[in-house]
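Report on the following structure.
A protein chain is absent from this complex, but the other protein chains hold their places.
The letters A and B name the chains in turn, as written, and every chain counts its residues from 1.
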Amino acid sequence: MKIRAIVAGAILLFIAVAALAPGVLAPTDPLAIHPLESFRPPSFEHLFGTDESGRDILTRVIHGAGASLLIGLSATAIGVSIAVVLGLLAGLGPRWLDFGTTRFLEVLFAFPGLLFALLFIVIYGPGIVTSTIAVGLATAPGYARIIRSTVLQVRRAPYLEAATVLGRGRAYRIVHHLLPNVAGSLFVLVTLGIGQSIVWASSLSYLGLGAVPPAPEWGAMLSAGRTYITSFWWMTFFPGAFIVLTAVATTLLGRSIQDRTRS
Amino acid sequence: MVEPLVTDPLPIEGASRARHRWLPWALLRLGGVVFVLWAVATVTFFAIRLIPGDPAEAIVGGPGSQASAEALAQARADYGLDQPLLTQYLTYLSHLVRGDLGNSYSLRSPVVDVIGENIGGTLLLAVVSLVVASLIALGVAALSVRGGRLASALASLLEVIAAAVPHFWLAIALILLFSTVLGWLPPVSVPGVAGLVLPVLTLAIPLAGFLGQVMRESILAAISSPFVLASRARGENERGVFWRHALRHAAIPAIGLTGWAFGALISGAVVVETIFARPGLGRSLLSAVQQRDVPLVLGVVLVVAVGYMLVTTLTDLADRLVDPRVVRR
Partner (left out) sequence: MKRTLAPILAAATAIVVLAGCTSTPTTTSTEPVSGGTLVYASGDAEPTCLDPHVGGNYPQALVATQYLESLVSKDIDGTVIPWLATSWTEADDGLSWDFTLKSDVTFTDGTPLTADAVAANIAHLQDPDTASSTGYLAVQKVESVEAVDELTARITLSSPDSGLLDSLSQPWLAIESPTALERTQEVNCESPVGTGPFVVTKWNRQQSIILERNDDYSSPPADAAHGDVAYLDGIEWRFLPDSASRYAALQSGTVDVIDNVQPDTIVAAEEDDNIVEVDAPRPGASNRIELNSSKAPFDDERVREAFIRAAGVDDAITSLFFGTATRSYSALSSVESFGISEPEIFGYDQAEAATLLDEAGWTETDADGYRTKDGKTLELTFPVSTNQSIPAEQSLFEQIQATAKEAGFKVVLEPLDLASWYTALGENDYDLVSAPYTKVGADVLRILFDSDGTKPAPSGYFANHSQVTDPALDELLESANAESDQDKRADLYAQAQKIILEGFYILPLYDQQNHYLLRSDVEGFRALPTVSTPTLYDAWLNRS
């Protein structure tokens, strides 16, 4: 099982480097066009081939890591923040607050994820920002429900009862016992969530509702390559592969952490 | 949309069993459902009214034709767009109660008709995909548990990958492989089974990834649990043990996930129906969003919400019947 974590970690490290210092891995300009070198299949010169304006796809995928990772992080941050607030309210507050919050969550749950995102996009229009927010909002209820149940579970745990018996104050109990335990499962959520958010944001881009070309963002590259899929498969394949890779790596890492915290 | 798979650590509330008091529970549940439906209807109504741009333009010939002022005024009158917001809302609610979801701008026919024509396709896709996904997940989980650590690790990895693949990418890969290269299956929907295979696979594979992970964990937990050891001690053979205890244990979280799976399938259907040109609610919804067809978006979302509530209520019921540990507050 350890191998999983190491491989996942290595992949994520590579992607993090690509996000923070793309020039190290891919020195050429991702936006420079070379019209007469367009649509070249993968070769030694261009490992991932070139796109419709002759831009090197490997360079663009690496430079796009930053944008895509940012989207994943932002969407997850939005979702988790909202979820923490709701989950804590429901788990820690009086029963009526829990009741109200749970009903509110149920209402949100009645909209399956993508439909909620589409609803948001219909109102505020397509684009990177709105699709990021939409993904964040759509994933929040799921996280909230898990946080709530974790809070409830911790609340009833023996060590918390022991702390109460020992006379520890409310704030102390929350800060020293509750939050660390919630944070543990939160960390797993965030790790898993980043990969999922990237996948969903790129799906919205594919449908034409998210990022648009010529930005070297993975979703935008997929959207641009969509029409050429039968003739020039590499334009969609490689950005898509990186999206899958990131999602898989975050999932593996998240599950490793989960396994370790459980045992 | 799929939530990250962190299974609930423990069944949540309390520890007592009182199944005979089901009537108050049922009424409370029903009340809850009605409340949620009302809230959903209100949310969708107000949310859509926030859209910038003039809905009247979408009515008259759709985007692409230039309408005259008289035609726009007529549209506003017909659809009540110049009434005050509260009046529109109350009218909307009263229509809903009567089952009238308005008229679709872009398709020029009543929304209920559009939904009626399309719901069959999506339901078929969802149900078949769910069945196929469950079978795949169960099969893989069962084989991997038997096969030992290596098989288990491999299956786990495959499931994670399957769950992470975006629907559109998978659809394209499948089309490229089975249609363009091998020529076995049609790339777009045709009547009959052949046209169903690729869309179902596209939806089922990621779902199987998630279900498989859940099932395997449950099976593994069940296999090493005391009552299974006791069964083995009693001399029951492997197979009996597996099928009777472990499977039932695997089924519980899977049933609980059915509601969520339904939602995930509907979300996936939006992409899959579009790529494979299959008639269905997903495709109707996407084109309604693209054309700002307000009544149709509202109608589809409402119907999906109703269906979702129905499915989750049924799965909750099933959950209670199957799992004696789960109770209500």
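The rule is simple: contacts are C-beta pairs under 8 Å (C-beta built on N, C-alpha and C of every residue); 3 or more make two chains touch, one makes a residue touch a chain.
Nothing here was measured: the structure is a model prediction, and the numbers come from that model.
Novice: Where the complex has a chain not shown, which of B:255, B:275 or B:302 is the residue touching it?
Specialist: Within the whole complex, the residue contacting the unshown chain is B:275.
Novice: Of the residues B:126, B:140 or B:175, I need the one that contacts the missing chain.
Specialist: Per the contact definition at the top, the residue touching the missing chain is B:175.
Novice: Under the stated touch rule, tell me which residues of subunit B contact the chain that is not displayed.
Specialist: 53, 57-58, 60-72, 74, 106-109, 114, 117-118, 172, 175, 179-180, 183, 186-188, 190, 274-277, 279, 283-284, 287, 290, 292
Novice: Kindly note down the residues of subunit A that lie in touch with the hidden chain.
Specialist: 31-33, 35-36, 38-39, 52-54, 125-126, 208, 212-214, 224, 226-232
Assume only the chains that are shown with their structure count from here on.
Novice: Could you tell me the distance, in whole angstrom, between the mean C-alpha positions of subunit A and subunit B?
Specialist: Using C-alpha averages as centres, the distance is 21 Å.
Novice: Inside the complex, what are the residues of subunit B that reach subunit A?
Specialist: 1-6, 8-10, 12-13, 32, 35-37, 39-40, 43-44, 47-48, 50-52, 153, 157, 160-161, 163-169, 172, 176, 180, 262-264, 266-268, 270-271, 274, 285-286, 289-290, 292, 297, 301, 304-305, 308-309, 312
Novice: Within their complex, state which residues of subunit A touch subunit B.
Specialist: Counting only subunit A, the residues touching subunit B are 1, 4, 103, 106-107, 109-119, 121-123, 125, 138-139, 142-143, 146, 149-150, 152-153, 185, 188-189, 192-193, 195-196, 199-200, 202-203, 206-209, 222, 229-230, 233, 236, 240, 243-244, 247-248, 251-252, 254-255, 258.
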